[in-house]
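The next block holds one structure in the form of structure tokens; read it before the comments.
The complex appears here without one of its protein chains, the remainder shown in place.
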Amino acid sequence: MRSGIQSPVYDKFAQLAGTLLNPSVEEWKQQGRRVMGYFCLFIPEELFIAAGFLPFRMRGIGSCGTAQADAYFDSKNCYFVRHCFDQALTGQYHFLDGLVVGTGCDHIRRIYDNWQHAPLKTPLLHLLNHPRTMGTPEMQGEPMISYYRAQLARLKERIENEFGVEVTVPRMRKAIKLCNETRRLQRQLYELRKADHPPITAAETALVMLAGTSAPKEQYNNDLRVLLAELVASPGIKRDYKARLMIVGPAIEDPNFYDLIERGGGCVVVDDTCFGARTGSAVVDEMSEDPLRAIAKFHVLDTVFCPKINGAHVQRIKVIADAIQDYRVGGIIGQGYVACDPWGTSYALLGPHLKAAGTPFLRLDREYVSTESGQLQTRIQAFLETVGGQV
Amino acid sequence: MIVGGCDLGSTTGKAAILIDDQLFCGDIISATTKPALTATLAMDSAIKKAGLKSIADLEAIVGTGYGRLKVPFATDNVSEISCHGRGAFWACATVRTIIDIGGQDCKAISLNDNGGVTQFEMNERCAAGTGRFFQVMAKVLTCGLEGIASTANISANPVSISNQCSVFAESEVITLINEERPLPDIITGINKSVANRVSSLVRRVGVNIDVTLTGGCSKNEGLVKALEKLLGVAFKRLPVDPQSIGAIGAAVIARDKRQVQLAKAASANPQLGG
Partner (left out) sequence: MNINPMDQPVDVYKQLKADFADLNANSFQGKMTEYVKAGTPIVACNDDFFPELFAALDLPYYFTVRQGLEGAFHVGKGPEAVDGYNELGGSSSLCSLQKAAAYLLARGLLPQPAAIVMTSTSCDGQTAVNEQMSNYKPWAAAAKISLDASFEKDEASMVYLGRQWLQVIPFLERATGRKLDWDRFKEVCEESNRQCELLFEFQELRRAKPSPVRAEWGFIAYMGVRWAACGKIEGTAWLERLFATTEQRVKDKKGIDGITEKIRYSWFDILPCWSDKLFPRLEQTFGAVNLVDLYGYNAPWPVIDTSTKESIFTSLAKRFLIGNPMTRQIFSLSSVYAGDAAHIAKNFRCDAMIMPSHVGHKDGAASHKIVKDMFRDLGLPFLVVGCDVFDERYMTPDVVFDKIAAFFEASGLANE
């Protein structure tokens, strides 16, 4: 689905989102500069930018299957992880100078082990421990924040030693400001979708967000400002829809999933997903004397959490309640992969909560690539017929 | 008003016509390799039963089922969840829980007092608990689906089929055949195994009476009895062919849509009003 966006920056975003070795990365490498791959939202791009790297959030885009990865992983493992690893095994990630794997879920952390075992010749491979609880309110994030700061400091030191760079405090502050600007601009993009007729489709939004995970921030921010200017002036996409929806769950790399829903009569206005709204949920303290600590605090206390974090559910309920109000959401779709225990359990808590609150909720297990599968379409269509109250 | 519904499933095509409140169901057509052809055959059968001349006599047709987008003459398409809900409610207004076991999937649907769908669950990418499972077993037992459904094959001593996966369950049944276990014991065990899977799905939407079973498998008395026992309720038998409920519901929805359309046209042009 297309909204009719005219600005050529959108095509640029689509191109960045649509391939791994996109033009930005190619140009960066041609300049002799370095790329740092990373898994998971809680890994700070700021650190990589301050070290002169282009941060590249790992994805499986373009993957045709998991035949190679399945020698290392198993059908019990997450599709996203398997597709990403398959891309790595088939040489698609040759451009990486480093990879930082976060101790996210059981599937993602094993990318570190298997990457090492394969072996994939990436100059720097690092496992970054991230706290998986916020603790009690009385603890105020300690000792988790201090621990994460120490982990970040170790990673910083390793990057400095391996690549002969210096990550200074001013550089870190500059990187924080840059990333915060991205977060603010992306939040503005989402704000536009509060309208009765948003000026941009959900799939298009997804492409803009995905582009932000692998493009140099200055250029991306400039391009996003141009796009926002057009969108602000747009009258919106005039179409009938059955319900305004919020999508929740793990990474959606395939914008077709959103198209499937919107072609079926839904209007997806907001989300809580890994490559979506969660990235811009808060900002890092730009004025902190200790930027590493500011980043650590942001990731331990301030951002919206993935359900692997103990305490995430309480936070999620509030995020959803706010979204329902602010975006006038009529129904929630909780999507994910069968192998995902954190999200599966989150939905077991969220489903009854939403039911009690009278908010229609659809739980949807999906494949990595959203093919036009009959079952998926039927579920979505049936849900929209239920939410909209009209078939 | 003359309207129709066409349910194009994975293994069969069904059609139904409503002439005002009178229902005519066509024959159940086995799926061909051309969905449009299957839909046409199904609808032609219903047209004949209704004594109509041609499809042009119908004012609106809703397509549903797995192949609903391939029904060439449909004026609209609606999910089989909504159609099963509406069809079962039309046939019997006390129905609140529908279990549909089709060729490739099975669903549990919960209705409110107005016949609206409140909740639904569908099985996940697994043949166990679907018509496919029975087809596999019927082949192994060489008794055909009629044999599996026959009341003559209900036994008080069913075998226990431990494997949840239909591939392994098939091996298990072959072993039982080799051990010369009586056919009714095996068939009853198979029905029980399917009932276990399906009842689990049903409990996720809740068991609210009346409960009814639709789809081809509803003709399997052994399965019905096993499900009734597990869920602790007597099922409501519908006064229409349960395999055609989807098509019936589609026809009812076609009628509703047509009425709305006519009402809109009348308010836009008062001269058209009655």
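Residue numbering begins at 1 within each chain, and the chains themselves are lettered A and B in the order written.
Rule of thumb we're sticking to: a contact is a pair of C-beta atoms (placed from the backbone, for glycine too) under 8 Å apart; a residue touches a chain by one contact, two chains touch by 3 or more.
The structure displayed is predicted, hence computed values, not measured ones.
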Contact partner of the left-out chain, one of A:R34, A:R57, A:H83 or A:R132: A:R132
Touching the absent chain when the full complex is considered, from A:K12, A:H83, A:R109 or A:H299: A:R109
Residue, one of A:H94, A:H117, A:R225 or A:K318, that touches the chain absent here: A:H117
Contact with the hidden chain (one of B:S10, B:Q104 or B:S200): B:S200
For chain B, residues in touch with the removed chain: 124, 162-164, 168, 171-172, 196, 200, 203-204
Absent chain, residues of chain A that touch it: 71-74, 76-78, 81, 103, 105-107, 109-110, 112-114, 117, 127, 129, 131-136, 139, 143-144, 147, 150, 307-308, 310-314, 338-349, 351, 363, 365
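Keep this in mind: only the chains that are shown with their structure count from here on.
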Mean-CA-position distance for chain B and chain A (Å): 40
Chain B-facing residues of chain A, complex: 338, 365, 374-375, 378-379, 381-382, 385-386, 389, 391
For the chain B and chain A complex, residues of the former touching the latter: 66, 78-82, 86, 105, 116-118, 120, 122, 124-125, 253, 256-257
